[in-house]
Every structure is written in C-alpha cells, then in structure tokens.
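What you see is part of a larger complex, with each chain still in position.
Just so it is clear, A and B label the chains in written order, and each chain counts residues from 1 on its own.
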C-alpha cells in the first residue's frame, strides 16, 4: 500500500472512532481536526477571556481582544490587524467575518497604495448572526442583534436589530427584567 | 529539525502526492484532510441515505435526517438540534448553512433566557444555492430553488424560486416532461 493510501486508511479509522465518541458525548460530528483539538484551549492560547471558545478552523489575524463567555463558531475570520475588541458574552455565529483592514485600494491601484486599517469595537452581549460581515471602522453597541447574512458598514447603536445587505436598522432589542425580545419597525415586516 | 518543521515537511510531501492523484482522477484539488477522508463514508456514518455525500469540513449538530442522492458541499453547517429533515435528491451547495436553533435571545438577555429551537423541513429535489442561510422554522417545498446568498426566513412553497436578503419569491420552477426551467416574475428582472 502506498504512503497516501495508508494515510487515508488511518485517517478514516481515527475519524470513525472519534466521531462515535463525539456523537455519544456531545451529539455532533465535526471535521476530524476539530474533534482532535480543544476550542477552549485555542481561546486561552489567544489570550481571550474565560470560558470563551474558538473553533479550530477560525482564522485569527493580529491580536484581537475578546472578552469572556464568547462563542466563536466555525468558518469565522477575526481580523485584529487594525484593532479589534469584542466584549463579554457575545456570539460570533458560524461564518461571520470581522475585518479591520481592507486591501481594495491597494488592489485596484496595482499596489501603489497600501492597506487601510480601521478598528472595530463590538460591545457586550452582542449577537453577530451567521454569515454576517462587519467592515472596518464599525462600532456595535451592547445588546444588539446583527442578522444572518448582514453586511455591516455603519455604526450600530446599542439595543439595535440590523439586517440586510447593506445592514439597516429594522428594530430594537427590548430588555425587561430578565427577558429580552425583539420589536420590529412597522415598515420592516419583510423579515 | 524540530518536530513542527518535520511535520511541515511530511505534510507537504503527502499533499503533493495525494493532490497529484486527485487531480488526475477527479480533476480537483481539495484541502488535504478532504483528500484523506471519504465523503460517502461520512454520510453513511451519519445515517444519511444511499449515495449521499458530505464533505469532511461540514459541521453536523444533532441528528439531521437526510435522504438519498443528496450532495452536501464544503463550508456547510447542518444543525439538527431543533429537528432537521432533508429529502431525496437535494443539493446543499458550498457554504450553505441550515439552522434549527438560535441563541440571539439567550445572548442579548445575558444568558437569562435559553436557546430557541424550531424544526426545518426541506422537501425532495430542492436546490439550496451556495452561501444560502435557512433560518429556524422554515419549510421548503419540493423542487424549489433557493438562490445563492439568500437568507430564508419564511416558508417556501413547492416549485418556487426565491432569492435575496431576505429571500423573496422571484419566480417558479416549471416542470414539463423530463425538463425543468425557471420562469421569473416580470418585476424581478434585476436578477
């Protein structure tokens, strides 16, 4: 058997064993490398806050500051090269990408211009929906909800609900005692 | 040579060998772990239907029920924690994400509230375009087309074409004998 054929057989045996364990214990089946590497240890290595977890396939550039109890999903990009700060208790859902630098002018100027950087600040208890993209320079206030697939190019005040491409404010987060609910604007019934 | 330098050299040799084989046989070059692991065996392990394939980097939560002859692309999330059923003959294109739970209220309520779950049901012969996001609670009828990048927050009747963020119905799938075509509404010429 060739070296690559052997590697294939070994990988598949390992996958079956570890996926069986993971399904029993955690009711999920992840890519093999995720099952072989701890999410909390990655967050700890990155200097993120307590109980924060970061999937193995997250790409981390620069040194983003991330608070505690933050969940960072798979297929995420955290670009700290222009300064990225994420507060406590946020969810950064699957496929969300947060950028603090852009190369578009460098690219179209045939590298005569440089990279632009602008910081991003995300408050506490902010929900960043799956597939959302946060562009450089954006600040998002506490307790806001960024909808799935939103492209956020402007600041988002605290307690806002924003959605769409580009993201627009479509409602508010209302906190009352220990409960939270979303109240949508009358003209945003399309959601 | 250090352990990590050795690991690097070994990985690159393995990649070159296996990528050469894969390019010759299947005209593609995939990430190394995909080339070392079989997509049909992963689907079989998950209990999915015959001839269904699931790329290694797909994240599977809970126990989604998936029919036969379904193609599940890379960068996909299948969240079965709230109940997910996908029929036969569907394409779940690259980067599509299907969710049956949401944590947005748990997040903004500082974990005073819990996770919400709602089931998703996708019929037979449904095409879910690349990067599309299906939100909890959605039902999609047979033979529908979900456009690339669509965010689907409402039910989709059978034989519909939906597109956009949020997804709206822009046309119909017309079946005639063994042929299918898309008919767009007159007001949807932007696509």
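In this section, a contact is a pair of C-beta atoms (placed from the backbone, for glycine too) under 8 Å apart; a residue touches a chain by one contact, two chains touch by 3 or more.
Computed from a predicted model, the values in this text were never measured in an experiment.
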| said: Since every chain shares one sequence and 2 appear in place, tell me the total number of copies in the complex. | reply: 3
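FYI, only the chains that are shown with their structure count from here on.
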| How many angstrom between the C-alpha centroids of chain B and chain A? | 19
| remark: Counting only contacts in the complex, chain B reaches chain A at residues 14, 17-18, 21, 33, 36-38, 41-42, 45-46, 56-63, 75, 77, 81, 95, 97, 99, 103-105, 107-113, 131, 133, 135, 149, 151, 153, 165-166, 168
| request: Report the residues of chain A in contact with chain B in the complex, numbered from low to high. | output: 2-4, 7-8, 11-12, 15-16, 19, 27-34, 57, 69, 71, 74-75, 89-91, 93-95, 125-127, 129-131, 143-145, 147-150, 163-165, 173, 175, 178-182, 190-191
